[in-house]
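Okay, structure first, notes after.
For this depiction, one protein chain was excluded, whereas all remaining protein chains were kept in their positions.
First chain written, first letter: the chains are A, B, C and D, and each begins at residue 1.
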Amino acid sequence: MTLVWLVVVPFVAGAAAWVADRWSHAWPRWIALAGIGIDLAIAVTLWFGTSGAALVPGAGPWLAEIDVRWIDALGIHLHFAIDGLSLLLVLLTGLLGVLAVAASWTEIQDRVGAFHFQLLWILSGLIGVFTAMDLFLFYFFWEMMLVPMFFLIGIWGHERRIYAATKFFLFTQVSGLLMLIAIVALYIVHGRATGTYTFDVTALAGTPMSSTMSWWLMLGFFGAFAVKLPMVPLHTWLPDAHTEAPTAGSVVLASLLLKTGAYGMLRFVLPLFRDAAASFAPVAIVLGVIGVVYGAALAFGQTDLKRLVAYTSVSHMGFVLIGIFAGTTIALQGAILQILCHGLSTGALFILAGAMQERLHTREMGRMGGLWADAPRMGGMTLFFALASMGLPGLGNFIAEFLVLAGTYRVSPIATIVASTGLIVSTVYALWLVQAAFQGPRHGTARLRDLGVREMATMAVLVAALVWIGLYPQSVVDTASPAIARITSAPRVASRAP
Amino acid sequence: MVPIFYVSAAVAFLATALAISRANVVHGLLDLIVSLLAVAVMFLTLGAPFLAALEVIIYAGAIMVLFVFVMMLLNLGPQTVEQERRWLPPRAWITPFVLAAVLLVEVVVVLGGVDGPALAGEAIDPRQLGTVLFGRYAIGVELASMLLLAGVVGAAHLGRREGGA
Amino acid sequence: MLGLLWLVPAVPFAGALVLILAGARLRRTGVAVVGAGSVGVSAIIAALIAIRFVTLPPAEGFFTQRLWTWIRVGGFAPEIALRLDALSLVMVLVVTGVGFLIHLYSTAFMEGDDGYSRFFAYMNLFVGMMLVLLLADDLLLLYLGWEGVGLCSYLLIGFWYRDPVNANAGRKAFIVTRVGDTAMAVGLFLLVTRLGTLDIQGLMQRAVDQWAIGSPLAVAVAALLLAGAVGKSAQLPLQTWLPDAMAGPTPVSALIHAATMVTAGVYLIARTHVLFTLAPSVQLAVAIIGAATLLLAGCSALTQHDIKRVLAYSTISQIGYMFLALGVGAWSAAIFHFMTHAFFKALLFLAAGVVIARMDDEHDMFKMGGLRHDLPVAFWTFLAGAASLAALPLVTAGFYSKDLILVETWSSVLGGPWLWIAGLVGAFLTSIYAFRMVFLTFFGTLQKPPTGRSGWRLHVPLIILAILAVVGGFVELPATLGDRPYFSDFLHAALPAVVNDAARAGAIARLQIVAGLVSIAGIYVAWALFLRHRSLLARLTRPRPARQLHHFWAAGWGFDWLYNVVLVQPFLWFVDVDRRDAIDRVYDGIAWSARAGWRALSATETGRVRTYATGLTLGAIVITAIVIFL
Amino acid sequence: MAAVPMTHVLMVAAAIFGLGLVGVLVRRNIIFVLMSIEVMLNAAGLAFVAAGARWQQADGQVMFLFILAMAAAEVAVGLTLVLQIHRRFGTVDADAMSRLRG
Partner (left out) sequence: MTASTLSAIGPLVALAVAVLVVMIALAIHRSRGLTFALTLAGLAAAAVTLRHAPMAPAIDAVPLVVFDAAARFYTGLILAATAAIAVLAFGDAEWQGERPEEIDLLLLLAALGSVVLVAAVHFVALFLGLEILSVSLYALIAYPRTHAASLEAGVKYLVLAAGSAAFLLFGMALVYAETGTMAFAGLTMMPSVADATVALAGVGLIVVGIGFKLALVPFHLWTPDVYEGAPAPVAAFIATVSKGAVLALLVRYAAIIDVRSRPSLFMTFAVLAVASMIAGNVLALLQDNVKRLLAYSSIAHLGYLIVAFLASGALASTAIAFYLSAYFVTMIGAFGVVTVLSQERGAGTGSLDEYRGLALRRPWIATVFAAMLLSLAGIPLTAGFVGKLYVTVAAGGAALWTLLVVMMLTSGLGLFYYLRVIVAMFMQPTDSAVATLAAIRVPVAAGLTLAALAVALVWLGVYPEPFIQVIRATVGGG
């Protein structure tokens, strides 16, 4: 039941926040905070409660599971289950959910209830995505969270919000629809072969099918996830969406929504289509490498602070893609760590960018500069997260990128080397970001308010998390390793039958 | 009977062609009536005397008269003929004609593909027709009544004078 | 006692943390106490550990302190572990000792600055990172320190962030070194993949076991690590960042860009010397890079006007010596030179800092002169440093270390006359530019009297360092001058001795004499050109080729220009051209065609019933056609 | 009675149908358009009669009766509409009624 609560609590809290808006603008904020806070607490309890034996490979696949019939006519179940991988992402969702609510505390003054309603629905959808073990259920949540995201960007976003929201929606939806075909095709192929029509992921994992079929289906899944990830050249929705979204939207997009793409690849593409994925891996790795370098280069070219950070996501998620398709245990661990750390560091950067926009009413870096004097805390935090995002050792992102690249080297030294140049370019943009905003002569005369207690608390959590992962990532690694073991030992079934 | 069929077919065709190409509505209506009469003759040759009668009475008689009534109500002046000419420059005919010709050719190709059986031409008398109509097709008749009812209700509503609530 | 090893880096870290968190609330004294004190405490602990280490050496010759396993995944398990052996001990002592002196100096030097606590936070962080680098038992942890010091270098170069020049210089430093770092990271990937570990000792063991001498993998690894070292130590071709790094406060230049961080490359190569031994071609490259760098930088140093830039090029050049030593297998000679260099170069920077501060932030030596009376402490200490830098025979530490390098370059099987000649020419250049500084700054006519005054906190470090710059060389007396190689002996527990070519081993005394003469000759030339006969200098530099050469050297041999044209501009061009992301145009195209489709189809909705009937007819035609043809 | 091939009847019907179609496609006067539709319906009726004659069934003729009923209803409503349109638009030009489009 725990899992059901995970999904339901934010959902209900969101609705409650909406209703509560009638009485006060403060209520929705507190309700939302409580809603997602409860989720975080549940996830943390789950984590502590199940550390040790249950995380050891072979101790049964799930930490918690619930499986109820839903649409029987099509063999669809409400099948939620959680393993280490899911748990980590749920934790991330809970944490960043809390921070996203906190980050919007003063930014959002218009339709507060509706805002939190949308925000919590997204989070609920995300948790659903991360815990659904029925492909249809997964798809249900996958699509469901787009709508509130669309509203979040479209209503509370910045100047070009409608363009951005629409673009985001179209990209993700179209790719999602193609995935739906793949899901249904898999369902049918499996049903034909075994007589059991089911969307259950574990059952579908061993579906015998021709390698051509497997290849196509893999592409269907891959496409949807690659758009979310996002992979170059499917990334162009991202800079717009991230830039135009309100702070919470950017945070959720960058830190969580992108992760669903990576999660999907780990959870579905690799286990379901092992051989096809393996033969596709070189392409994916090359695209990942291109993403790393291209994203970093474009990030440097941006003058809009949020846009810059958005492009860094393209670059960083390129590492995730590389790590996933390199397929070695080290690389996969790296990819998972990168998922988490990118979530933390980029989330923080977006919160900071939001804070700056709230104060300066601009995101143009050309109109910033010299802010350090007024806002050293803000500067320090920006510096910290910029450094994290360029992979400074001692912080989580370094471990992640190091593991990805070290794990990929075995598979493709060339790709590793080219991707490594991304590290250089990331230095370029990270330092440029700091310099443009905080160094140099001061523009304008208005004094900038430095980060307040609420904001510093937010930042402190993220700093602590990144340092922790940077210096002692073992707890995370151990949590994820059973899931990775399952991925690397997935059965090779393709090209067996028709 | 066979020659009569072909003659009336030719008449029907020509009259219809005239009907649709006239500038004057009343002339067109008259041509159309000729055409309908020719079709009635064809019905006779095909063994449907009752239908031939109905064609004359209802189609040529009632329905066409309805048209004439409306013409009178509208009281279209002589300038309308001029207007019709302007509306119908020769090139306006090209596309429709080509389209219809293509379709016709297609249908002819389809029909030409098979050797149609000769029609015995034995007449079906009104009694037979009535038996079938009110027997197997009784529900159809009822439905036709509903169809006419719909037409009546619709025409009654639409035809009311302005503001006649 | 050795168990306290972790405190050595931890204390500066703690200092940094305190300053970051509470720096704004502390008074200046408090900041100074925390900032300098933490490094001092660290130095004391290091000294105590050193005493314990020397008096009661551990059985295996090193001491390892495992703190925790960093990460364990797929057979790869780097540890957070510290390792103390002779090599790291020497380095740690120098870093903490010199570091403390510079901190002490800074407490006065930075007195009036807004970012007082920020400065010490960065400095402490730097010391901590440097110590991690030195003490790391694992290449990954070393890499952490490696990047960490790079970060602090960046932060401190751009410390006065208001001026974009400073920020740019910091950025340049970080990016250029990061190029090398990235290559090094690739080397680490290779090591992880091939040898399965980054634990330095294990790595060396496995490398020896698995790789033959000259095997491609060993060459690749060594080359990649060399790239890292080259970047960090500002050697060819990645030396361009260091002169610009002088934009930082002078104590920073002293600590980071002279004494400690820039020599990390030397340390790395020494640390992983086994790999380099397995890759003779790379080791030769080390030597050649060193030789070339020391010459190029020496020439550039000759032409600078900015006293700090002279020192910067000098640093590049002196590290070139260390590389030369490493390249010929004279491991301990390199470390020896590192140590003496740390003393005299830190001293030179600090003394120059005093001069600059007292001259109202004037960097141009040609606008100074005759300061020896007004700034006696600075003058005498600077003189000691310059003499040491110029390797004035017998009485300076620089002489002993540089001499050792030259001798071993000659005699090593990996060295030879050519490298030796390069070193010798370099020594000549060194003594010219060293005394060029002295003469231009402190002799001649007083151009502008200094202002303000300097306190004891500035002078004490200068004096201590001056003493060290003079006597520091006596820990290693060559065979011809007493033969007391304490330093080498101590280091041999960690680093092998140089392998000498028997045919060239006998000429030590003659070499030393030549070197000594060259040094003195250099001083003479400097005296002649820059003090006595300035007109001669003017005549020399008047011809166009000479001026061009002068300009070329002054601009650092055009490397900046080259990189700008070859790398920076193309990158900027690409970034500028693709600012709006060309890939997005594809989707714009799709959107455009959808709109075009909409327009085209909307045109069919004419509102005319005839058009609509035409549609009906067309449909009928198509369907009938399908029936006919299928 | 001598026999007319059914195919011929159908072809005649098709030809008349085609003329009606041309009328619909060409004429702007709504009255003509309605007339043309009558032609088409009539042609279809002719085809039904022919088909019924082939099978010697009354069904084809029954169908014609229904077509007749439909044509009547159609014309009734259609002509009322024409009246209303003439009242509103002052014209019987079908093209005048193209305000709804795009």
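What to note about this one:
Here, a residue touches a chain if its C-beta (ideal position, glycine included) is under 8 Å from a C-beta of that chain, and two chains touch if they have at least 3 such contacts.
From a predicted model like this one, the values you see are computed outputs, not experimental measurements.
In the entire assembly, the chain absent from the figure touches the shown chains A, B, C, D.
The chain that is not drawn here is touched, among residues A:Leu46, A:Met144, A:Ala386 or A:Leu462, by A:Met144.
Across A:Ala26, A:Ala41, A:Ile188 or A:Ile414, the single residue that touches the chain missing here is A:Ile188.
Check A:Trp5, A:Trp70, A:Trp105 or A:Phe280 against the missing chain and you find that the one touching it is A:Trp70.
Touching the missing chain, out of B:Leu30, B:Ala53, B:Val105 or B:Leu158, is residue B:Leu158.
One chain of the complex is left out; on subunit B, the residues touching it are 106-107, 110-111, 113-114, 136-140, 142-144, 146-147, 149-151, 153-158, 160, 162, 165. Even with one chain removed from view, subunit C keeps its contact list with that chain: residues 594-595, 597-598, 601-602, 604-605, 607, 609, 611-613, 615-616, 618-620, 622-624, 626-630. In the full complex, subunit D touches the hidden chain at residues 6, 10, 13-14, 17, 20-21, 24, 30, 33-34, 37, 40-41, 43-45, 47-48, 50-52, 54-55, 57, 59-60, 62-63, 66-67, 70, 73-74, 77-78, 81-82, 84-85, 88-89, 94, 97-102.
One rule holds in what follows: only the chains that are shown with their structure count from here on.
If each chain is reduced to the centroid of its CA atoms, subunit B and subunit D end up 5 Å from each other. Once the centre of each chain is set as its mean CA position, subunit A and subunit C turn out to be 38 Å apart.
Distance from the subunit A centre to the subunit B centre is 69 Å, each centre being the mean of its Cα atoms.
In subunit C, 614, 617 are the positions where the chain touches two or more neighbouring chains simultaneously. Looking at subunit A, no residue sits in touch with two or more other chains.
Here the touching chains pair up as A-C, B-C, B-D, C-D.
Looking at the complex, you find that subunit C touches subunit A at residues 20, 24, 68-74, 76, 80, 114, 118, 140, 143-144, 146-148, 151, 154, 158, 161-164, 167-168, 170-171, 174-175, 178-179, 181-182, 185-186, 188-190, 192-193, 571, 574-576, 578-579, 581, 583-584, 586-587. Residues of subunit B touching subunit D in their complex: 1-2, 5-6, 9, 12-13, 16-17, 19-20, 25, 28-29, 32, 35-36, 39, 42-43, 45-48, 50-51, 54, 58-59, 62-63, 66-67, 69-71, 73-74, 76, 80, 83-84, 87-88, 92-93, 95-97, 99-101, 103-104, 107-108, 111-112, 114-122, 124, 128-129, 131-133, 137, 140, 144, 147-148, 150-152, 154-155, 158-159, 162. Residue ranges on subunit A touching subunit C, taken from their complex, read 167, 232-233, 235-236, 239, 297-298, 300-303, 328-330, 333, 370, 372-373, 376, 380, 387, 392-394, 398-399, 402-403, 405-410, 413, 416-417, 420-421, 423-424, 427-428, 431-432, 435, 438-442, 471-474, 477, 481.
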